[in-house]
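Here the structure comes first, spelled out in structure tokens, and everything after it is commentary.
With one protein chain held back, the other chains of the complex are shown just where they sit.
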């Protein structure tokens, strides 16, 4: 069994941002030389997420509005008694989830026609990290 | 390490449908000959999901109503400027998630008493695909 581990860093300009990282994941897969197995892509912070969906700008805006409606920014989260103001970012992370597993077949991401991997930042404007771990043979 | 990859196709009669695929996943596991490891079950479309829960008809109707209440069909999603009308299906897919990992122990799905795998279609009436990838030894 072979393993290839890689970390990506982000420092977004805006608080919330959705970044297509499909190419970076494909690059990590190429570097690994793995032909069969899987790629784990996982945010290393609790105010960010990783998801698989479409690379369509209108949809990304819909997703952002929808997440804000279901897990809104508010002043009165109990978490804010710690001095933080990012309670909503924790809830958005839970909703979207912090990781995906992508199947690898014949040396490529075994995706359907429109699937793309996104890093979803919910509390940006500072350095955050993500792990890509390719596992297989 | 051994791998066994299989694809299932769906073409549902209704827009939204919930299909118990536990038997198909068990069959893929048997074919693989794998005794220890995991099964990745992942929708290959961005308007479908995969989840593990109970095979109880009333509950499935509750799940469908609940998903519609949290990620409703609407005309005014920005995604619809592309000509699509399935913005809600993308959001439902994000909510339910598109994949699960099932542990394999002693050659069987290591499930609790009521766990079943479901394919959740949110934009059906056309051919859609799902991947089952068994990995282990």
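Here the chain labels run A and B in written order, and each chain numbers its own residues starting at 1.
Keep in mind that, in the parts below, contacts are C-beta pairs under 8 Å (C-beta built on N, C-alpha and C of every residue); 3 or more make two chains touch, one makes a residue touch a chain.
A quick note: this is a predicted structure, and the numbers were derived from the prediction, not measured.
The missing chain, though absent from the display, is touched by one residue of B:8, B:28, B:46 or B:63; that residue is B:63. Chain A meets the missing chain through residues 1, 3, 5, 40, 42-46, 70-71, 77-82, 87, 90-91, 93-95, 97-99, 101, 129, 131, 133, 135. The set of chain B residues touching the chain not shown comprises 1, 36-38, 51-54, 56-59, 61-63, 66, 70, 95-97, 100-103, 105, 110-112, 114-115, 136-137.
In the analysis below, only the chains that are shown with their structure count from here on.
Each chain gets a centre from the mean of its Cα atoms; for chain A and chain B, those two points are 20 Å apart.
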